[in-house]
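Heads up, the thing below is written out as structure tokens.
A single protein chain has been omitted; all remaining protein chains appear in their positions.
Chains here go by letter, A, B and C, matching the order in which they are written, and residues are numbered from 1 within each.
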Amino acid sequence: MIQITLIQIDNYGPWTVTPTPRTESDLQTLQAELYADVQRQFAAKNGLVFFNRFDNLIAISNGLNENDHLQIQRSIRNRYPFTISMGVGTADNAYEAQVKASEALQNAGGAQSEERKEILAVDSLVSAEDSFVQIAHIDINGITETLTDKIPAYDTSVIVTCTQYHLMTELRDHDALLFFIGGDNYMSPCNGVSKEELEEVIVKIKEHTNVALKAGVGQGNTAEIAGDFADLALEDIRAGTTDSSVLILNGK
Amino acid sequence: MIQITLIQIDNYGPWTVTPTPRTESDLQTLQAELYADVQRQFAAKNGLVFFNRFDNLIAISNGLNENDHLQIQRSIRNRYPFTISMGVGTADNAYEAQVKASEALQNAGGAQSEERKEILAVDSLVSAEDSFVQIAHIDINGITETLTDKIPAYDTSVIVTCTQYHLMTELRDHDALLFFIGGDNYMSPCNGVSKEELEEVIVKIKEHTNVALKAGVGQGNTAEIAGDFADLALEDIRAGTTDSSVLILNGK
Amino acid sequence: MIQITLIQIDNYGPWTVTPTPRTESDLQTLQAELYADVQRQFAAKNGLVFFNRFDNLIAISNGLNENDHLQIQRSIRNRYPFTISMGVGTADNAYEAQVKASEALQNAGGAQSEERKEILAVDSLVSAEDSFVQIAHIDINGITETLTDKIPAYDTSVIVTCTQYHLMTELRDHDALLFFIGGDNYMSPCNGVSKEELEEVIVKIKEHTNVALKAGVGQGNTAEIAGDFADLALEDIRAGTTDSSVLILNGK
Partner (left out) sequence: MIQITLIQIDNYGPWTVTPTPRTESDLQTLQAELYADVQRQFAAKNGLVFFNRFDNLIAISNGLNENDHLQIQRSIRNRYPFTISMGVGTADNAYEAQVKASEALQNAGGAQSEERKEILAVDSLVSAEDSFVQIAHIDINGITETLTDKIPAYDTSVIVTCTQYHLMTELRDHDALLFFIGGDNYMSPCNGVSKEELEEVIVKIKEHTNVALKAGVGQGNTAEIAGDFADLALEDIRAGTTDSSVLILNGK
């Protein structure tokens, strides 16, 4: 089972324009620092965070218990001009786990509620024996040679975002999530999705966008292990050890 | 005229997998810190950076000269495990400026070249008298009530990314760029785009995605001033001071 | 028993002047970021780091095992332009523990050796049942009213440094360490030092420097618990719950 934590800045929208709109460069710096910070703290316990929308971050949190979450909330409260609330859910697939995490948090109050503050709403936690994470690390074949070094930087960005959008749509049908992680890289928490299904997704993306992808998939007890093995699988594909666009490695 | 700086991490892809793939949480932290860092330094001189693809950042850099760029490059070299190269271009519209910035940098060597290191490739710089920046700050109407507090967090993310992709496509026809800046917010450097054109873009997005947008537009000598006035315009629309989905304010 | 980790930047001195001296503001930023970073990672596991000399940081690391240390070393290697080595030692008092940590690291190679790189030299680790940390949080009585708001800022700094030096000297006789932690605050890892001994130290400092101090002392299994109870003890003294300049609270 996969455990997903939804992290939400409390009442952030209103804060950004109170008393007058805050300078955008400051907000951008603040959001990026929060992400780096929360990432470091989840990673210290073998989790992995995706920036998602920056004010709503999504983490794979297998291995983190209630106290671990509370410690991170305290650390943010003591150093930022706002607090963060969290919802935690678990399921056999990543989509369902985030549904539970979202509902737990929504039941505790709205994102722009003035009352809701530093809530930890736990729907469920994964036990050590049930803990299982599958992550696909997906990238675009040969992007540097064909795009980055050839066409204007922004045109490459359009292609990368187009690909992201289509990946989100296709993977949604398999109850998997999809996040952009920089460059031409995406990560998909995809418990329960088979090699064949991922190959099909990649074929469909190629049809829609003419972008050729490959996916290294890792499995493990924690997001860190699954991510590490996904990277190794991607390296193996690059090295030509398989004819497929998908390779799954199990980090036990 | 608008001045655009393309910031590229030198030889980053190969570095991330040398000697073996580096832990993803570390890379995510690193990329977010680099963005926050570069943002703060451009902002200190009234510029504004968009994270774009994190390994390729795009800045509005009106007001920054060659020395300002060199100082930022030095600061990164002294504190990160890599260096950054930059291309700078100027034009009447943002798209064309980034084309020039991209070409200047590409001419200096490839993103994964082992030889290219900390290049500053300046195609052109805007003089103080010619400096003009127009930024649209676009957001989704009532997202918290209709989406964030109602549907699963990830479903909102899909809608936000879908909207981003369509905005990129539509604004590209007007030679404007479009960046996601977190939450349900986008910023578009859009010199030369009229109120009517932006209203049309918003109508088209509504047709494609059923998402209703509004755009506060600011104009000024620097990205900071343009951004501040875009925020004020957005607040004015929220306050009901106009019937249009677009309002332009000129910061002198 | 207390467990002390000595953290040393590998070959830092030579790096700061290669190929020519690096800009001091960059080095200051880098050192402060490294400290904040390492602090956050030790703190995620209930440890506490003192900046000490910035290139040699000293941590109370009860509760962190070998893997925890390795994970922090990896995280720094992946994001900084240098690596860090660590020595770990344990003893009944903090001074002896850092002697062992220092010797373990020194035996692995010199701080400016080009060969030594990311060494983890463990002399010993404290077991869960033997883990015990005592921390004194010491501050200057009424510094804001008598110094900060009255005399020039730098003159206050001279008094704070003078007090630090005398505290280091006096506490050294009791096998305790002493670190400045900002403002008018000091922290002393002081396993085995009694209330009476601390009262004597405070009397001696008053004689030498005419500065009046108080010390809240906390005890616990980890640095976090000991630190928290030290803070509570200090608050109790401020609130007038004791006539003594020292109060010890046990966080069990």
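Methods note: a residue touches a chain if its C-beta (ideal position, glycine included) is under 8 Å from a C-beta of that chain, and two chains touch if they have at least 3 such contacts.
Computed from a prediction, not measured in an experiment: that's the story for all the values here.
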From C:N65, C:S124, C:N141 or C:T169, the answer for touching the chain not displayed is C:T169
I need the residue numbers on chain B that touch the omitted chain, in ascending order. 37, 40-41, 43-45, 71, 75
In the full complex, chain C touches the hidden chain through residues 6, 8, 12-13, 17, 20-21, 23-29, 31-33, 35-36, 39-40, 42-43, 47-49, 51-56, 58, 95, 98-99, 101-103, 106, 110-112, 137, 144, 148-154, 156-158, 160-162, 164-165, 168-169, 172, 177, 181-184, 187, 224, 227-228, 231-232, 234-235
Counting contacts across the full complex, list the positions on chain A that touch the omitted chain. 22-23, 26-27, 29-30, 33, 74-75, 78-81
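To be clear about the criterion, only the chains that are shown with their structure count from here on.
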Comparing which residue numbers chain B and chain C contribute to their contact, where sharing over half means same and under half means different, the two sides are same
After a C-alpha superposition of chain A on chain C, what does the rotation angle come to, in degrees rounded to the nearest 5? 180
Where chain A and chain B are represented by their mean Cα positions, the distance between them in whole Å: 22
Could you put a whole-Å number on the gap between the CA centroids of chain B and chain C? 42
Pull out every residue in chain A that's touching 2 or more other chains. 40, 43
